[in-house]
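Let me begin by handing over the structure; questions about it come next.
Just one protein chain is left out here, and the rest sit where they should.
As written, the chain order gives the labels A and B, with residue 1 at the start of each chain.
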Amino acid sequence: MSSTSSTTSGAAKPASTRAKPANKWEQAADWTDGRLGIYSLAKTNLRKIFPDHWSFMLGEICLYTFIIIILTGVYLTLFFKPSMGEVVYNGSYIPLKGIPMSEAYASTVDISFEVRGGLLVRQIHHWAALVFVAAMFVHMMRVFFTGAFRKPREINWVFGFLLLVLGMFDGFFGYSLPDDLLSGTGIRFMEGAVLATPLIGTYVQMFLFGGEFPGHDIVPRFFTIHVLLIPGIMLGLLVAHLILVFYHKHTQWAGPGKTEKNVVGMPLMPVYMAKAGGFFFLVFGLIAAISAIASINPIWAYGPYRPDQVSTDAQPDWYMGFSEGLIRIMPGWEVSLWGHTLNLGVAIPLMVLFPMVLVSIAAYPFIEGWITGDKREHHILDRPRNAPVRTALGAAWISLYLVLLAAGGNDLFATHLHLSINSVTYFVRVGMFVVPVIVFIVTKRWCLGLQRRDKEKVLHGRETGVIKRLPHGEFVEVHAQLPQKDLHKLTAHEQIEPFELPAETDENGVASKANVLDRTRAKLSRGFYGEGSQIPKPTSEEHHEITSGHGHH
Amino acid sequence: MSHDMSEEKLPESHGSAGHHEVAAHGDPFADPGLPAHEPRRTDIDERAAKRAERQVSLMFVVSMLATIGFIASYVAIDPDKIVYIWPLGHVSALNFALGMTLGLALFLIGAGAVHWARTLMSDHEIPAERHPIEADDEVRADVIEQFRTGAAESGFGRRKMIRNTLIGSMALVPLSGVVLLRDLGPLPEDKLEHTGWEEATDAKPLQLINMNTNQPMKAEDIITGSLTFAMPEGLSTHDEDFQQRIAKDALMLVRIAPENIKDDKSKEKGFEGILAYSKICTHVGCPISLYEQQTHHALCPCHQSTFDLADGARVIFGPAGHPLPQLKITTDEKGFLVAHGDFDEPVGPSYWERAR
Partner (left out) sequence: MKKLSARRRHPLAALVVLLLALAATGGLYAAFAPAGKAQADVAAQSLAIDEGKKLFAVGCSSCHGLNGEGSSDGPSLVGVGSAAVDFQVGTGRMPAQQPGAQVPRKPNIYSQAEIDQLAAFVASLGPGPVTPTEEQYTSTNPDDLSKGGELFRTNCAQCHNFAGQGGALTQGKYAPSLEGVDAKHIYEAMQTGPQNMPSFPDSTMPEEQKKQIVAFVRHTTNDEPNPGGLTLGSLGPVTEGLFGWIFGLGALIAVAIWVAAHTTKAKKS
């Protein structure tokens, strides 16, 4: 390289050693490569392989709804006035005529009724937000149940988790902006929650609201947080998340030809450009159609916010529903000590339980990694049944989440199922402890049952439905041996041996007591992978014995 | 579901190797390797490929038409026009037309692209090699060596004074940012401890103003079983600080037959069975006002805290931690309901500095 440059520098006109570009496009590409080095970048990425499975596209739904939210959000900022200055409504919506309201509310009503297409964009923005968080949730569950969070992807799991939490909060801030009766009630709730913070609550409240509730600052401040601060952080995390997905290469299901050392699928160019690019349009199109069909957050019907007014069915958007549930089922504990009050009825659910529910799932990969002590990279996904305790824990977590979500809508459960709101609440108070335990047990047994069935299928083949009569008169069903690709798929997973403590006494008879951490680890490991937590998978010897012995029966 | 035999045997006919042979000899569970590629109809039948091509183009064409429809709807449809569309009901014609055309235009681009990829682009599955994320030992040693060299050259570890003062200055500098936040709001002081009713004194009591009529009320206006909301005299919905004031001053007036009032202190604060409670829930501050006139229970619509208004607004259910504050009321010489002072405890949700 250096020799070429030295020779050309001597010549009159500098020449490139590169072949002459075939056309204008190549010329443009060469120009760009000379400045950005795109060829080396594209070399590894243009034909990057992605495996095909519907569950691998859940993350794409998140990405695309996020893009849709940004596009529509930018449009909305062109018309929305984040101000709490009072105006008297004089627009085309008759039931609000002459009513004093904030500019934020009035401009949102105007977006809905005066700006052509404004209502559609508002609804796309909001529907996309609901689907965004829902898709992140399902995406995270997919990663959880397939063990895709294992090394080397733990950090990306944390990035994803942060995106989920930020998405939830950004949704909450966005829901608060129009200053309608529902969102104002939500902000009032937030004020009460902030006040319940021990020690600093009143200071945080005054600083956040610029004085007493509601003041004139909260909507503009939330606006900045909603459109700039949180989306900015999310964008950064999102890019990092995607870079890591590219860098790690996608996980894949076990199957013929698929190993820990490869990834089997179709290339980015052209198949995934078409499929993933097309999927963006499919997602956007579907959400636009939903926004034509179903109304969301009809703020004109809620009316402007006034702290002395309220409507029943005061709930947050669904993703905050489980925290609403925690608040609703909490008993009214309040402690007074030395002239101070601790509002445990709010502080415990919001400052202890709410983060606990989220962090418990976020921390799981690290806990599992510690228990297994597994330091290897994993690129082949687990079938959920092959990790019964993990699957059962995940199911229990989901059930807890759902129970709390139901508690967040306890009034609607009461009216629509003709129940008493008090009984619903009592049920959830007990249910949040009992239901996850039941779900854990049922799921684990279910997984073990499926493992047994797999084993049965591997050893005895598939039921053909053909009945054969044996010479001595017995009827048997003919079982067909599975093809090798299926045998491989059903036995490809490895089964983890529980972690054993070193012997209590070493070879010299000196007692070497393991420390508490190791003993806990050993106990957990037995619970995860010991007897009763997995069915030993069939061995080739077992298979030989059965297939060569008395044949199919 | 009964599979027919020929279909079941299908994979064998073009598999890389006979499975049963492998199973008989080696490990039956061994990875048989990637299955051979099977062609799609469009790969072998030019007519099918042409058909797929036409389908894809058709989708793109319809998408174009939908975009034209979108623009036409935007121009032609009056934003106030309401149409009946089954089963949606009476909806905005513009919203429906725009949403449907935009949805169609976008969806068909996507559907066309995916159909194209699925039928006409190669569906050969290709394995790509993975490389371990971890660097090998040589690289690792090299990097650590480089770092050590750099660290040694900086003298960061050796010149402790520089290190410590740098850490000190870095730790202090963010404080400027924290200090800058001071003017976000005022200090709480005792702002949460009193309400607009504090202006009421024995010398100059404040009338209770009916939220509906904006007029003062007489005791006989409040009948047993009724529910009325009130604010202090002098407050108007058009005041600059109306929202802050009403967030604390709002009252809920009920009248309960005196013999049904269980709490004597509460009865005393009332006037002939008229009780004036704060409308602001002591849990997180929703305006609580779901009053059941037969049970005298008031329920909060946000988190279902239930207060017994006949028993000093004791909490009988839900997450609220203490009773609703009650305002002592009486009547003035003209017979209008008035208050002579503030609540004797802070209204709304409790907080750290709250004394009780």
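In this text, a contact is a pair of C-beta atoms (placed from the backbone, for glycine too) under 8 Å apart; a residue touches a chain by one contact, two chains touch by 3 or more.
Since the model is a prediction, treat every value here as computed from it, not as a measurement.
Undergrad: Any idea which of B:P28, B:G270, B:P287 or B:P325 touches the chain not displayed?
TA: Hidden-chain contact among the options goes to B:P287.
Undergrad: Considering the complete complex, identify which of B:L34, B:A66, B:I222 or B:V347 is in touch with the unshown chain.
TA: B:I222
Undergrad: Which residue, A:S83, A:S295, A:S336 or A:S540, contacts the hidden chain when the whole complex is considered?
TA: Here the residue in touch with the unshown chain is A:S295.
Undergrad: Would you indicate which residue among A:G211, A:P256 or A:G409 is in contact with the undisplayed chain?
TA: Missing-chain contact among the listed residues: A:G409.
Undergrad: If the hidden chain were put back, which residues of chain B would touch it?
TA: 7, 10, 38-45, 82, 87-92, 95-96, 99, 114, 118-119, 123, 210-213, 217, 220-223, 225-229, 254, 287-295, 297, 299, 301, 304, 306, 317
Undergrad: Contact with the hidden chain only, please: which chain A residues?
TA: Missing-chain contacts on chain A: residues 52-54, 56-58, 60-61, 94-99, 112-113, 119, 123, 127, 130-131, 134-135, 138, 175, 181-182, 275, 278-279, 282-283, 286-287, 290-298, 301-303, 306, 308-319, 321, 408-412, 414-415, 418-423.
Heads up, the rule we're going with is that only the chains that are shown with their structure count from here on.
Undergrad: Need the CA-centroid distance for the pair chain A / chain B, whole Å please.
TA: Chain A and chain B have C-alpha centres separated by 16 Å.
Undergrad: Within the complex, which stretch of chain B touches chain A?
TA: By the definition above, chain B touches chain A via 2, 8, 11-12, 15, 19-20, 22-23, 27-35, 74, 79-80, 88, 92, 94-100, 102-114, 116-118, 121-130, 132-133, 181, 184-188, 191-192, 211, 229, 231, 237-238, 240, 243-244, 246-248, 250, 279-280, 283-287, 289-290, 301-305, 315, 317-322, 348-356.
Undergrad: For the complex, give me every residue of chain A touching chain B.
TA: Result: residues 47-49, 86, 92, 100, 113-114, 116-117, 119-120, 123-124, 152, 185, 188-189, 191-193, 195-203, 205-215, 217, 247-249, 256-267, 270-271, 274-275, 277-293, 305-314, 324, 327-334, 336, 339-346, 349, 377, 379, 410-411, 421-422, 425, 458, 465, 480-481, 483-485, 487-488, 491-492, 540, 543-544, 547 of chain A touch chain B.
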